[in-house]
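Below you will find the structure I want to go over with you.
The other protein chains are all here in position, but one chain of the complex has been omitted.
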Amino acid sequence: MAKLEFDTYGKTKVRLMHVRRHRRGHEVREISVTVLFEGDFEIAFSEGDNSLVLPTDTMKNTVYVIARESRWSSIEELARALARHFLERLEHLERVIIEIEEVPWARIGDHATAFVQSGSERRYTKLAATPLIETFIAGIKGLQILKTANSAFSGFLRDEFTTLLETQDRLLGTVLEAEWTYAADGLTDEFAFNEVHEEIGRILLDSFAYHHSQSVQQTLFTMGQAVLDQVDTVLDIHLVMPNKHCLLVDLARFGLDNPNEVFVPTDEPSGYIEARMTR
Amino acid sequence: MAKLEFDTYGKTKVRLMHVRRHRRGHEVREISVTVLFEGDFEIAFSEGDNSLVLPTDTMKNTVYVIARESRWSSIEELARALARHFLERLEHLERVIIEIEEVPWARIGDHATAFVQSGSERRYTKLAATPLIETFIAGIKGLQILKTANSAFSGFLRDEFTTLLETQDRLLGTVLEAEWTYAADGLTDEFAFNEVHEEIGRILLDSFAYHHSQSVQQTLFTMGQAVLDQVDTVLDIHLVMPNKHCLLVDLARFGLDNPNEVFVPTDEPSGYIEARMTR
Amino acid sequence: MAKLEFDTYGKTKVRLMHVRRHRRGHEVREISVTVLFEGDFEIAFSEGDNSLVLPTDTMKNTVYVIARESRWSSIEELARALARHFLERLEHLERVIIEIEEVPWARIGDHATAFVQSGSERRYTKLAATPLIETFIAGIKGLQILKTANSAFSGFLRDEFTTLLETQDRLLGTVLEAEWTYAADGLTDEFAFNEVHEEIGRILLDSFAYHHSQSVQQTLFTMGQAVLDQVDTVLDIHLVMPNKHCLLVDLARFGLDNPNEVFVPTDEPSGYIEARMTR
Partner (left out) sequence: MAKLEFDTYGKTKVRLMHVRRHRRGHEVREISVTVLFEGDFEIAFSEGDNSLVLPTDTMKNTVYVIARESRWSSIEELARALARHFLERLEHLERVIIEIEEVPWARIGDHATAFVQSGSERRYTKLAATPLIETFIAGIKGLQILKTANSAFSGFLRDEFTTLLETQDRLLGTVLEAEWTYAADGLTDEFAFNEVHEEIGRILLDSFAYHHSQSVQQTLFTMGQAVLDQVDTVLDIHLVMPNKHCLLVDLARFGLDNPNEVFVPTDEPSGYIEARMTR
């Protein structure tokens, strides 16, 4: 008989549009929720005995119910309410993972009840909860950013297959994915998840914009360090920054110069830089 | 021998990042260009004679060259420069189509050389040019918008397969695709394509936001009419508004009410409304 | 008041998995259906009067009902049953468009009730039906095909921006989209849509494989002509063949030859060839 080393099951992509109707205007949150259970499920796998398996369809219904019943204004608070709900009821659970991703919506002008999707980036959270401890990861992904100055890449290692030219002035574009862990002891039930998330987003953008870059690696490190320096409640930060290359077009073939004006953006191949940092 | 009723060829997805370096800050335009030729190409198809076929690779090179050489600040101006370039040189062309799509970038704060992609919508233009006439279509697509109030749907036709309930208060969400034709006589070489495009975008959003909707059809009509009323240079407007349904969750099964708070957004199936309007 | 030049509405992406349970084994068809109405809908747009608007939700229900009730073994037959259903009941319809796309599934070995999705291409049909006439378009899209020999491109037009080298031996890859119109007089209710579709698919593949190509244009023409030559019931055929370039890698920089062995496949930019042919 084979042995289970790890197993989990759950429901993914439970989508929800939540409308809070204040007198002065509506507030909308569009989210997608994942619920995963870990625990005593071996007989479900090995024997087809479902007696401890709460259907994933029930997880979905529960997401709808808790989204209506609990008080929440951040995806982290909703994740916490969901995790606590399941852990309180189901003793055979060892760990519950709740992941929530949020689509950004902004008002059209200052209209109270009309909205426009305001970016292709996504804010998300991943809560890993046991009966004893809750670990909150928060992050942002799909944030496309670009520097048109203050980016160099030179002094690198060369071998006989190296054809890349050194440059003091290139475009640096990436699709940022940043996630960080919140220190558990700071996370009271009143922790201001939305405000802190917004602040971290601003720090990441600012440090990207104002950094004089010698490489994507250095820019990544600078951004992570800025967050660790300025936000006490962040325990560690993990950054992924693919290098979405913009290649300068050779126009000399056609008797023209190209003073860093016309580039070809490429999706593949793509550089890839990743690091996790702590204090 | 088979007969060609229609044929075209060209290059699609020629991507370009264009950086204009002003003293006070940079300006970036990320675009994707399509070039299509129509004309005397029958022997290429029927006999494999390529003597009149300019390679699509050359079209690509030409996009880079013209993007560097010509003066342009809007995608429409670049499209015009490209179309005129090809028509002036190649007498066997009957028509050139230039399509350009632009990715929106905005400054990070007020930083001069750092940018963030600012939306998932895309501005585009389609220029159809012959030696005698240039027809400019401009548009926007992928603009996700949502009304959380002032949207009803009732009084509709019913048959025995109709189970939809009438409603005076639903969510109305769509992914707007709008395109319009500019009147040829208004299009001097100094026409302010960027400003007019921005104004039309604002009119579409405002009329969507402030309309009391009886149906997607009526909202679409109202939006088109607002553009035709307020922008003289628009000859006709074509709108596509899929109805991205948000379904109210039935929580009564669980002993809860749901006063238009928790919805499930769905991508499929999707309603579909389309119309083209003139004065 | 603005004037409607064209309008339509309907439901898209009504997905369906249809299982026919024969004694010797099951048969599955996974399809996605679009229903579009054209007709007397002006007051819905201009006045918000929905009295002639059958909800798109009802169209969806009707797709489920007709898929169960009618006898069909091809997507064309189901499209016909749907169009006739709507036209018989709703006198204010001028035209109904039914589009159906089918995902290919094949048996796992010869197992009677287990299946594997067997390709990324999609078969589809578009039926445009009025009370007087039914026009059937059938097609296939997303069919990725590749020739590694017998493909040249030379003798083309050159200008000062042409850098492409002539070649007698290149890779020719495309993502075929082919659609054809069936002659109305051949379309009895017993027309063997599935068999004819399969035959046309085979002809397209064979003529692509065995053709000595001077250009994508010539290959496209040859494929279209083969269908028109061999299938009487096809009235016209429309082919779209983007040129998915595979670029030979320059290894001479590294002291190596590259005898047409290592290529870089690229998605963008992409050549584009399109034609519609009749007899």
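For reference, chains read A, B and C in written order, and residue numbers begin at 1 within each chain.
Operating definition for what follows: contacts are C-beta pairs under 8 Å (C-beta built on N, C-alpha and C of every residue); 3 or more make two chains touch, one makes a residue touch a chain.
Owing to the predicted nature of the structure, the values given are computational and were not obtained by experimental measurement.
J.: Which one touches the absent chain: C:M1, C:V19, C:L165 or C:A184?
T.: C:V19
J.: Quick one: say which of C:S73, C:Q144 or C:Q168 touches the chain that got left out.
T.: That would be C:Q144, which touches the missing chain.
J.: Tell me where the left-out chain touches chain C, residue by residue.
T.: 15-21, 26, 28, 30, 61, 64-65, 67-69, 105, 108-109, 111-120, 143-150, 171, 205-206, 208-210, 246, 249, 251, 254, 256, 258-266
J.: Using the touch rule from the top, list residues of chain B that touch the missing partner.
T.: Residues in contact with the chain left out: 160-161, 163, 253-254, 267-268.
J.: Spell out the interface residues on chain A facing the chain that's missing from view.
T.: The missing chain touches chain A at positions 1-15, 32, 34, 36, 41, 44-58, 60-62, 65, 89-90, 153-159, 161-164, 213-218, 220-221, 224-225, 228-229, 236, 242-243, 267-279.
By our rule, only the chains that are shown with their structure count from here on.
J.: Of all chain pairs, which one counts the most C-beta contacts?
T.: Chain pair with the maximum contact count: B-C.
J.: Farthest chain from chain B, comparing Cα centres?
T.: Result for max centroid distance from chain B is chain A.
J.: Just give me the whole-number Å value for how far the CA centre of chain A lies from that of chain B.
T.: Each chain reduced to its C-alpha mean, chain A and chain B end up 30 Å apart.
J.: Taking each chain's centre as the mean position of its Cα atoms, how many Å separate chain A from chain C?
T.: Measuring from centre to centre gives 38 Å for this pair.
J.: Out of chain A, which residues touch more than one other chain, so two or more?
T.: Residues 254.
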